[in-house]
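Report on the following structure.
For this view, one protein chain was removed and the others were kept in their places.
Chain IDs A and B follow the sequence of writing; residue 1 opens each chain.
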Amino acid sequence: MSEEKKPKRRDFLYTASYAVGAVGIGAAVWPLIDQMNPDSSVKALASTEVDVSLVEPGKSITVLWRGKPVFIKRRTQEEISEARAVNLDDLIDPEKDEDRAKNPEWLVMLGVCTHLGCVPLEDKGDYNGWFCPCHGSHYDTSGRIRKGPAPENMQIPKYEFVSSNIIKIG
Amino acid sequence: MSDHNYVPSSKLGKWFNDRLPLLSLSAHLREYPTPKNLNYWWTFGGILTFCLFGQIITGIVLAMHYVAQADLAFESVEHIMRDVNYGWLIRYFHANGSSMFFLAVYIHIFRSLYYGSHKSPREVIWIIGMIIYFLMMMTAFMGYVLPWGQMSFWAATVITNLFSAVPFIGESITNWLWGGYAVDSPTLTRFYALHYLFPFLILGLVILHIWALHIPGNNNPVGIDVKKPSKDTVPFHPYIVIKDLFALLVFLTLFAFFVFYAPNLLGHPDNYIEANPLVTPTHIVPEWYLLPFYAILRSIPDKLLGVVAMFASIFVLIILPWLDTSKIRSAIFRPLYKQFYWILVLDVIVLGYMGALPPEGIYLLIARVATAYYFIHFLVILPVLGSKEKTIPLPLSISEPVLNEASDVVKNNKMNTE
Partner (left out) sequence: MKFYFKIIFILFILFTFNNQKIEAGENNKEFLKVDWSFKGVFGKFDRASLQRGYQVYTEVCASCHSMKLLSYRNLAEKGGPEFSKEQAKAIASNFELTDGPNSDGDMFTRSAKLSDKFVKPYQNIQEAKASNGGAYPPDLSVLVKARSGGANYVYSVLLGYDDPPSDVILDDGVYYNTYMTGNKIMMPNPLSEGLVEYNDGTKATEEQMTKDVVTFLAWAAEPHLEARHKIGFKAIIYLLILSILAYFSMKRLWSRIEPEV
């Protein structure tokens, strides 16, 4: 009868020790993993403010945000109409231009080809938009993929106009 | 080494073990017969292994953020302290871990001196240990240079300048070490490379150290060989594992106190000043664990002889198994040696203390006396004691009574010198 009791008590001590030990090991390991996450100086640069007052219609600028290029294009009325006129069924990655550019005059998107990450060239390609020379992807005036191996439209980051001339990205 | 006929229980295990006997190795380590009378001074081997892995892991993680370039090093360390997630914790662990590593190694070495663990047949274990200790000192020295504070820079300058004492080729050696005409960025980058490398050399030597240990097996507090494994020993797992674990946790509590509540107590404030080749700190001191050697170095008025004396103080430890001529291992049964042992401990502490003080006046005198005594202990006292000392009779075996310090036992065995 006391045989029954002994293992239980002994096991409890050992189980408790293992459990408490495991918690400690977890707590000790976490900082070693978390230190590889973006540190606070990197996170401080997570958003960028850009002054676009000098950008003329039809022109664009490229800024660096989180280490990647962002195209900010001030579109002409022609480019906007062209983008809006496209039938969604013709698109590889259907997306309305209105959803991509809330303020139709300004197109803000990540200048990174969604195929394998090259930076597409402006005013090139068959759709009056961008052309990626690496593997021949063509993008339209809304930055949407029209022809070529890229699977998705160029990504629209989080951004907002904090004043009439300043866009905060991220 | 292993005459277990260990057969893994699973088929996969057996298949693997036939090709690479890791499971046999694991079984050997678990079953390894360890004297059952080991006291807590024997737990420091396990503690040291933890320290080594702790330093390696935190070191590699720090290396992900540190920049080894003279203009950027100090700032990169502060970047770790301020911006990197838990960077302050990892840095303080690594810096204080170095001190804890040396605390443990000194206890480990002094355990050996007290109980005769360096004596036959464990001489090679001892020598490998001395090489590990030497590599540890080099690693710690180079590591201390990396933050590129005032102490980093000037300690590097002072110690590398020592090599210019070598006749004829001294200056060439020093310039070769520096990669220039003074300590500068090239010195820093090569120290970084070597600081990263040496711990892995230490790791390899630790494996050899343990392998060499497992041939004769552990020494024990009474210093007599195991007579009957079934009576005198216990399997390493779980008995020694749990004891080592308990001791490690107590050690870690002390470690945690330093890391969290006194992280800069063992360091020097001057190392929070950026390195300046044009301004020398008032007192250049190494970290505490190198102070005894620093004291020996500075107690000799001649530069070259000072360097020789410093290296000799380590060399004299390496040849210790042949200097200590006593057939009795443990100081428990060597009442005269025991007294000299404690005087040596005091002597080393005094040397350490003097190493932190300016080498002037009374301090210099004390350092010189302590240095002389250090060499006298090893070169004169130990050899003489071996033949002249009257030792206490040894017990019959480990499991036979009894561990009060001067046990008076029935029979002498043939290990006695009479």
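We take it that a residue touches a chain if its C-beta (ideal position, glycine included) is under 8 Å from a C-beta of that chain, and two chains touch if they have at least 3 such contacts.
None of these values were measured; they are calculated from a predicted model.
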Identified contact with the non-displayed chain, of B:Trp15, B:Phe200 or B:Phe260: B:Phe260
Of B:Leu89, B:Ala275 or B:Ile398, the one touching the omitted chain in the full complex: B:Leu89
Options A:Leu45, A:Leu64, A:Leu121 or A:Val162, residue touching the unrepresented chain: A:Leu45
Touching residues (missing chain, whole complex) on subunit B: 36, 75, 78, 81-82, 88-89, 92, 234, 238-239, 242-243, 245-246, 249-250, 252-253, 256-257, 259-261, 263-265, 269-270, 272-273, 282-283, 285, 342, 345-346, 349, 353, 356-357
Where the unshown chain meets subunit A, residue by residue: 10, 13-14, 16-17, 20-21, 23-24, 27, 40-41, 44-45
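Quick note on the criterion: only the chains that are shown with their structure count from here on.
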Computed distance of Cα centres, subunit B from subunit A, in Å: 51
Subunit A partner contacts - residues on subunit B that touch it in the complex: 57-58, 61, 64-65, 79, 82-87, 89-90
Subunit B contact footprint on subunit A (complex, rising order): 31-32, 34-37, 39-42
